[in-house]
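Coming up: subunit A.
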Amino acid sequence: MVSLFERIDPRSPTPLYAQIAARVSVAIAAGELQPGEALPSVRHLATQLRVNPATVVQAYRDLEADGFVEIRHGAGTFVRELGPGRRARERARQATALVRALLADARRLGVPLAELQEAIQEEIGVYSP
Partner candidate 1 sequence: MTDAIALQDLRYRAGKGFELKPLTLHVPTGSIYGFLGPNGSGKTTTIRLILGLLRPLSGRITVLGGTMPAEAPRILARVGYVPEQAHLDATLTVRETLRFQAPFYRTWDWPRAEQLLAQFRLADDRPFGRLSKGEKAKLMILLALAQRGELLVLDEPTDGLDPVVRRDILAALLEYVSQQGATVFISSHLVHELERICDWVAVLDDGRLVTEVPMVQLKNGTKRLRVRGAPVDLVPPPFVILARESENGGSAETWVVRDWQPEMAPYFDGIGAALQDVIDLDLEDGFVELLRTFRTPHA
Partner candidate 2 sequence: MFRAILFSQWKWSRLIVALGAVAGFALPIVSLQGAAAADRSPLQVESLLRVVQSWGTLYPVLAAALGLLVAMATWAPDHRGRHVHALSLPLPRWRYALLRFGAGVTVLAAPIVAVLLGALLATTAATIPAGLQTYPIALALRFALALLVAYAVFFAISAGTARTAGIILGAIAALIVVQIVAGVANVELGLPDRLQMLVLNWPGPLAVFTGRWMLLDV
């Protein structure tokens, strides 16, 4: 479960709690985390990732506010059942975020849009069966 968070990057300007919450919401949207499944305890995750426990608490609270998980006091944090529509929407949201980051990088490097599109298509061609 902790491997889910392997690529948390403390140097990124995205706050760590947002990174952790994003990982969990993606995993839920992708079906990697099943409804009813327990998330690691705050203490366990904070120790493993070597981050401030408050960071994990904040990530879980944000996930709860967004309806992804349910915090049962004394018991832990559990994945909630999401409708297929909600999951699809979440995936779309993540896809948009990825593309935005990609476009920002391309702009920085001066890669024209057409070449970027070409590269994307080529990669999809290579990797799709």
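Here are some notes:
Note that in this section contacts are C-beta pairs under 8 Å (C-beta built on N, C-alpha and C of every residue); 3 or more make two chains touch, one makes a residue touch a chain; residues count from 1.
A quick word on the picks: all candidates are chains of the complex that A comes from, given by their letters.
Here the structure is a predicted model, which means the values were calculated and not measured.
What touches subunit A in this complex, out of the candidates 1 or 2, is 1. Of all the residues in subunit A, the ones that touch candidate 1 in their complex are 10-13, 15-16, 42-43, 46-56, 107-108.
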